[in-house]
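All protein chains but one are shown at their positions in the complex.
Going by the order they are written in, the chains are A and B; count residues from 1 in each one.
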Amino acid sequence: MAATDFLRKRFMPHIWCPGCGHGIIMRALLTAIEKLDIEKNDIVMASGIGCSARMLGYIDVHTMHTLHGRALAFATGVKMARPDLTVVVPMGDGDALAIGGNHFIHAARRNIDMTAIVMNNSTYGMTGGQYSPTTGCGEYGTTAPYGTVVQPFDTVELATAAGASFIARTTTYHAREMARILADAIRHPGFSVVEVLTQCPTYYGRKNEKGDAVEMMERFRDCAVPVGPLDDNGRATAADVEAADASVETIPIGVFRKEVRAEYCDAYRRQVIEPAVAAASAAADAAGGDR
Amino acid sequence: MSTSRRIEVNPDWCKGCNVCVAFCPKQVLALDERGKAYVANIDACIWCRECELRCPDLAVTVVVERAS
Partner (left out) sequence: MNASAQKPDRTRVRFLQGNEVCAEAALYAGMRYFAGYPITPSTEIAERLAERLPQVGGSFMQMEDEIGSICAVIGASLAGTKSMTATSGPGFSLMQEAIGYAVMAEIPCVIVDVQRGGPSTGLPTHASQGDVMQVRYGTHGDHSIVCLTASNHQDLFGIVVDAFNFSEIFRTPAVVLIDEVVGHMREAVDVPAPGELDLTERLLTDVPRDVDYHPYAPREDDRLPMSNFGGVHRYNVTGLVHDMWGFPSEKPTIVNDLIHHLYLKLENRKRMLTRWREWSLDDAEIVLISYGSSARSARHIMENRRSVGVPIGMIELQTLWPFPSELIRARCRNAEYVVVVEMNMGQIVHEVKRAVDRPERVFLSNRVDGEMITPTDIKHLIRVIQGKGV
C-alpha cells in the first residue's frame, strides 16, 4: 500500500495555499501510518478548527472535525470508549496552544495514548494572518500591525512541563525525518507531542518578509540544530534543553523526550476498573448467599 | 529482474509552489509555462524521493516498479 492510498482522493487537490507546509505534514503522516501498517478502520483522527484541522477531510480513516481547540478533549472520549484505537490529532498552533491550551496541557498530564501534531506556522491562517501564541516577539500579523509585544510559547518546553511522555520537534524541510518521528510518536504508548514548524507563505511569510515557501523552508534547514541522544531516562541532555531556549535563529529539532510512564487508559483500568469490578462482584456473591 | 523508475507529477494537484524544483539536489524538475512542475531531466535523477516527500500538494510520486 502506498501512502497516498490513505487519501480520499475525490477531495483533492486540497484547500491549502500554494507552498503551504501542511500538505508536507499530511504526506509524512500518511507515510508513517503506512509504515506502521495500521488498519484504516483502527485509526481515528480528530481535529479542531483552522487550516490544520482540514487535514483529516482528506484522510480515509474515521475522522472527526470538531471545535476550535477542543480536538484533544473529543479524542480523549474516543480513546476512553475504545482504547484499542489509534488516535491522531492534528492541530494548529492557535488551536493547540491558545484556545486549546488547557486541553493540551491536561492531555499531556494524563499521558493518554494519542499523538498530537502541532502544526506550527506562527499564525492564524484560516482567518487571514492574525498573530498566534507562537508568533515571535516583535513579529507582525494583521492584529499586530506594530509587532507583537509578547513572548511566544515554546511548544516543546510547554509539553515537557505538562508531562507529555514523547516530545519531538521537526520541520517541513525535514520531511523524511518527520515521517520517522511521527511513526515513533504514534507507536509510543502515551501522550506524544510532535511540533512541526511549517510555512505559511501567504500570511506569516508575507507579513514578516520571510519570502516564499522555498525561502521559509531554507530557513528551517539552515537554523535547525539536531538534539543529541537522549539520556537513560529518555530525556534530552541539559545542553540540548538549553539550546531549546536559544534565539529564534536556532531551531533545535529531534526527539526531546521518550520515556515510558503509566498511560491513562491502562492505569485507570488496572487501578480503578479491575478492583472495582472484582469488589462489586464479590459483594454481589455475598448478597446472593442471603437470598 | 528489471526495475523501471519514473517520476509522475499530477498537474491537477500541483499548485506550482516550486518546492520540489528548489530542493531537488540534481535539478531534475522544473516549472512549465503554466507554472506546474514537470520532469525536465530524468537522467540526472538519483531517486532520493525528496521531491515526493516535500511536495506540499502530494502531486509528485516517484514510481518504482520491479518486474521479473
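The rule we apply is simple: contacts are C-beta pairs under 8 Å (C-beta built on N, C-alpha and C of every residue); 3 or more make two chains touch, one makes a residue touch a chain.
Predicted model only: the values in this text are computed from it and were never measured.
Student: Any idea which chains on screen the missing one touches?
Tutor: A
Student: Looking at the full complex, which residue from A:A46, A:A144, A:V214 or A:A236 touches the chain that isn't shown here?
Tutor: Checking the options A:A46, A:A144, A:V214 or A:A236, the one contacting the hidden chain is A:A46.
Student: Could you tell me which of A:H14, A:H103 or A:K207 touches the chain that is not displayed?
Tutor: A:H103
Student: Quickly run down the residues of subunit A that touch the omitted chain.
Tutor: With respect to the unshown chain, the touching residues of subunit A are 11, 40-42, 44, 46, 56-57, 60-67, 70, 73-82, 84-85, 102-103, 105-106, 268, 272-273, 276-277, 279-280.
Going forward, only the chains that are shown with their structure count from here on.
Student: Averaged over CA atoms, how far is the centre of subunit A from the centre of subunit B? Could you give it in whole Å?
Tutor: Roughly 29 Å separates the two chain centres.
Student: Once bound in the complex, which stretches of subunit A touch subunit B?
Tutor: Against subunit B, the touching part of subunit A is residues 2, 4, 7, 12-14, 16-24, 26-28, 31, 172-173, 175-176, 179, 201, 212-214, 217-218.
Student: Inside the complex, what are the residues of subunit B that reach subunit A?
Tutor: Those in contact with subunit A are residues 12-19, 22-23, 49-50, 52-59, 61.
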